[in-house]
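A single structure is presented below for examination.
One chain of protein is taken out of this complex; the other chains stay put.
A, B and C are the chain letters, set down in written order, and residue numbers restart from 1 in every chain.
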Amino acid sequence: MNIENLDFYTQAILTLAALIGLTSFLMLGQGRLLRLVFVFALQGLLLAIATALAAYSLNEPHLYISAVITLALKVFLIPWMIRRQIFKMNIHRDTEALKNKTAVMLGGASLVVFSYYVLHPVLHNTPVVMLNALATSLSVVLLGMLLMISHRQAIAHVVGFMSIENGLFFAAIVSTNGMPMVVELGIAFDVLVAAILFGIFFLHIRSSIDSLDVDMLNRLNEVDK
Amino acid sequence: MIAVYLLLLLSVTGIFYFALLGHRPQVGRINTWFNTASFLITVWLAINIFLNGNIISANQLFIVDSFNIYLIVLTAFVGLTTSIFSDAYMAHEKEIGRLTDKRLKVYYAMYQGFMLAMYLVLVSNNMGMMWVAMEAATLATVMLVSLYRTPESIEAAWKYFILCGVGIAQAMFGTILLYYAAIQIGDVENALLWSVLYESAEHLNPEIMEIAFVFMLVGYGTKIGLVPLHNWLPDAHSEGPTPMSAVLSGLLLNDALYAVVRNKMLVDGATQSHIAGFFMMGFGLLSFLVAAIFLNRQKDIKRLFSYSSIEHMGLMTFSFGLGTPLSTFAALLHMMVHSLTKSAIFVTVGHASQIAGTQRIEKIRGLIKTQPTVGWGLLIGTLAIAGFPPFGVFTSEFLVLLATMQSYPWLTPLLLLGIGLAGAGLFRNIQPMVYGKQSDGQLPVQANLWPVMIHLALVLWLGLAIPTFLADWFSQATVLISGSAPL
Amino acid sequence: MNWLLALIQTLLFVSLAPLLAGWIKFCKCYLQNRKAPSLFQPYRDLWKLTHKQPVVSEQASWLFVIAPYIIFSAMVLAASVVPLIAVNLPTAASADIIVLVGFFAFARFFLTLAGLDVGTAFGGMGASREMTISSLAEPAMLMAIFTLTMTASSTNLSFAIGYVLEHGTVLRPSFIFALFAMILVAIAETGRIPVDNPATHLELTMIHEAMILEYSGRHLALIEWASQLKLMLYGVLIANIFFPWGIAEQLSFSALGYGLLNILAKLAVLALLLAVSETLFAKMRLFRVQEYLSFAYLLALLGLLSHIILES
Partner (left out) sequence: MILFLAYCAVIFSLLSGFLALLMRQRNTFSALFIYGLEKIPKLPQSYLQIINTCLSEKYYPLYLQRLVFFLLGISGVFAVLAGLSILINQGVETDQLSLGLPWLPWHVRFDSLSGLFYLIIGIAVIATSLYGPGYVKGYDEQHHPFAVLGLFTGIFIAGMLMVLLADDAFFFMIAWELMSVSSYFLVAFQHEQSANRRAAFLYLIMAQVGAMFIILGFGVLTSYADGYSFTFDALRHAELSTSWATIAFVLSLIGFGMKAGLVPVHVWLPEAHPVAPSHISALMSGVMLKVALYGMIRFCFDLLGDVQTQWGVVLIIIGAISALGGIFYALMQTNLKRLLAYSSVENMGIIFMVLGLSIIFQAQGHPEIAALGFIAALFHAFNHSLFKSLLFLGAGVIQHQVHELNIGLMGGLIKRMPHTSKLMLVACMSISSLPLFNGFVSEWLAFQTALQVDVLEDGVLRSLIPVAAAALALTAALAAACFVKVYGIVFLGQARSRNSEKAQEIDDKGMLAGLSLLAGLCFLFGVFPAIIIQFLNQVASQILAQSSANTINIDWLWLTPVSAEHASYAAPLVLMGVLIAGAICYRYLRRDPAMALRKSDTWDCGYGGLTPRMQYDCISFSMPLRRIFSKVWQIEETIDKQQQGAHSQQVTDIQYQLSIQDYSWAKIYYPIEKMVNHLARLVGRIQTGNIRVYLAYSFATLIVLLWMVS
């Protein structure tokens, strides 16, 4: 079945899914921290819209709450905090030269394919939107990990981590119309605390190795020099 | 059920109390009191369970059954004894000025927070909430790992944070898939309730459940410390304060494994196959062997024992994966004896490193001469953890070996190799620390070794005879997990 | 009656031993164109020695003093169990051939200890070499014996001999091997040329003499007598096991007398052969003895295997 004969909600969700996936790619290729954070905020925004949309069309009121939470956390609070950190540490100018960017990009693309390949046999008997949405969110999660693997800036790691959270959240919204409220609140709380902790850690790391390059965090290892 | 609420409430109050008044003198004592209270509550709970059987709270949010009750009591108990130890330990740390009041505040508050998370993981019937609690446990302990603010501790904490965060996120994805599979069979309200899912496990979509289990295994497995996801574990154990290492090894790993097993029960029900078991066996065996080899190259005493933790968690994962009644029984027993023994060992290790003023193995010598109690405690504990009778660890390892011999005889040589390597690795490091001439500059410290003695006594008791109520719980849990009772 | 006979046989054994030694000397001298001492010279020597006052080193301990008596009585006991002129004597049952080897070991044990007791270089040297050679020779001897005992399925000497007797002259390859092995071992064990030279004193090559260098008087007499007994024992073993014909089976006077003559004749021949070989061969270097003995061992092994493979 092709996209014409789907209802508007589904079309919109699919579009959003595509956009979210796109944002992940943008982050993956992004060398400048400020832009990275900006794209992350964008992803959060798309997520919030998706949530609100789901809440509206499936009229599940509790999704509004999570939409609001998402908006507050992922679009404003966390990006703002990270920005502050970046400016405080005065690293908003330096860019990270990614090694073999194209390879990473191709890897990301193949990850998307892979997530479809994984989920396809599973979801054959479910509406296609589920498949696409889940596949997208899975690929967002994987892309987030790839982001963390390929970037050396601690900030980038945080952003990757958060985008993984986004992926999860999106999956929860589209596939299951959100988790039970208690769980959602719990997740939101965890994310918040995590963000705060990251803030603290930047300072510590900065003070200990006076840089945020995680490759320099390699005192503890098991390799014989 | 009130007991459960009381337990959680107590820990919450603990958090706030210490967050505000954590700098007071005697704070360690107070922490001990808090834990004593929770321990008593859990005992009360246990008696309830023993008399009236399993309970599920009215809102179905909490469950206490024969599987988790003994873990709850164990958690409370280890929390208690460790708090006794940490009182003495932290006092000494404060003396030598490694810690300030502010950090002590954090320490004690987070201690309670960690206990809260542990209890929550154990009692929660809602898989989502279990996940939340697990994440909370990570967040609580991260601050403790970086308590000393040394570059190493920061680095360790960061790795711990990132790796476990990512891992736990994957577990979340698994949970979402589980939820998804659950709502396929209707009943959206209780779709995440373990008790409900366990009843209707066979209706769940097997493919989805398999993928979900993969995510959960990788996610929670990171916390269990399965190779190759284990890398955070030695760092976190070795750089944090020793009481932290004790509870990490003794409790956190157990609870992560507990979560995996809970999910495995659902997956097995859904797939009616042994695939989850195979995954667990593979990971378990790999972790067991690799950790056993790592034991042979350690220079830091706390790293040493954190690798031994990985090894034992691997063994447990393996024998849960085997899935026969015998092996399941063994694994349940091993969870208990391992956390008792390991936390006891970390207590002695903490004192040992304070005696020598360092954690480097080659700097610590002749403990028996400097402070016989610590030396013997360390030696006996190591014997116990290396699986020598009459300590309980031997019992479970014995059962695991026999169970393996019954189901997969060709795997036994690997187990044999692992146990031999592990024993060699432990003793080639421990023996010179305990025996021989003491290295200069080693001074006896004011140590409280009651926890060690109690723990080892318990482990000894479990090795010689398993008390009836415990045996009942174990066999009920075995029935729950593997379908039939051991023999 | 039987016990009395056994006693007589033993006494005969003990009394004839010096005569055999004398006879060997006699033959050797004859073969080497020397004027021979009388056949009874060994008796004279023993007599003289027993009437001399023994001198004992201050370093010596009680063990040094009692060793000769133990050695001698062990040999006498060995003599009592080996059928000389008659089989089926009661003493033979009290100890079989393995015990006989045990007796030799017993004597050797004390001889070597006595050699070590005084703490001279010579004593230690002799003891060390004696134990070395014997530890090589003993297994070879046992192997040779096993060949016999497995054929007769008995380690009891008189039964074994009886078995050989009643089966008449059967040409057994195993016995031929065993015989040669036995002879080689006997030469080594009794310290004859080419392994050791009984005629020497104070040479760096000597073995037996080195151990008893400190002995004098009656002690020396006992030890000499014991070694003569040992020589005769080996001779009788070889003679009666491999050529048992003529030994008395029923205890009539004629039979016994006949047996006595027989054994004397056999021993005389064996001694002659020994004398010839001692005249022909020269003494070997110590570290060539191993080759000699391993050859004996090989022969014994061949005998055993040929018994197992060819004769069953």
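Following the convention adopted for this analysis, contacts are C-beta pairs under 8 Å (C-beta built on N, C-alpha and C of every residue); 3 or more make two chains touch, one makes a residue touch a chain.
As the structure is a prediction and not an experimental result, all values here were calculated from the model.
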Visible contact partners (per top-of-document touch definition) of the missing chain: A, B, C
Contacting the left-out chain in the complete assembly, out of C:C29, C:V99 or C:M284: C:V99
Residue touching the undisplayed chain, where the options are B:M281, B:L383 or B:I481: B:L383
Residue in contact with the excluded chain [from B:V214, B:V337, B:V445 or B:V459]: B:V214
Hidden partner chain, residues of chain C it touches: 50-51, 53-59, 61-63, 65, 69-70, 72-74, 76-77, 80, 93-96, 98-99, 102-103, 105-106, 108-109, 112-113, 115-125, 127-129, 131-132, 134-136, 138-139, 142-143, 146, 149-150, 153-156, 159, 202, 213-214, 217-218, 222, 286-287, 290, 297, 300-301, 304-305, 308-309, 312
Residues of chain B (touch criterion as defined above) contacting the omitted chain: 158-159, 162-163, 166-167, 170, 207, 210-211, 214-215, 217-218, 222, 228-229, 231-232, 234, 275, 279, 290, 293-294, 296-297, 326, 368, 383, 386-390, 394-395, 398-399, 401-402, 404-406, 409, 412, 416, 419-421, 423-424, 427-428, 431-432, 435-437, 463-466, 468, 471, 474-475, 486-487
On chain A, residues whose C-beta touches the chain left out of the figure: 114, 117-122, 142, 145-146, 148-150, 152, 157, 214-215, 217-224
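Keep in mind that, in the parts below, only the chains that are shown with their structure count from here on.
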Chain nearest the overall Cα centroid: B
Farthest chain relative to chain A (centres taken as mean CA coordinates): C
Chain A and chain B, separation of their C-alpha mean positions in angstrom: 31
Mean-CA-position distance for chain C and chain A (Å): 101
Centre distance in Å when chain B and chain C are each reduced to the mean of their C-alpha atoms: 78
Contacting residues of chain A [partner chain B, same complex]: 118-119, 121-123, 126, 134, 137-138, 141, 145, 148, 154, 157, 161, 164-165, 167-168, 171-172, 175-176, 179-180, 182-183, 186-187, 189-190, 193-194, 197-198, 201, 204-205, 208-209, 214, 217-220, 222
In the complex with chain A, residue positions of chain B that touch it: 61, 126, 128-129, 131-132, 135-136, 139, 142-143, 146, 149-152, 154-159, 161-162, 165-166, 169-170, 172-173, 176, 179-180, 183-184, 191-192, 205, 207-208, 211, 234-235, 238-239, 294, 297
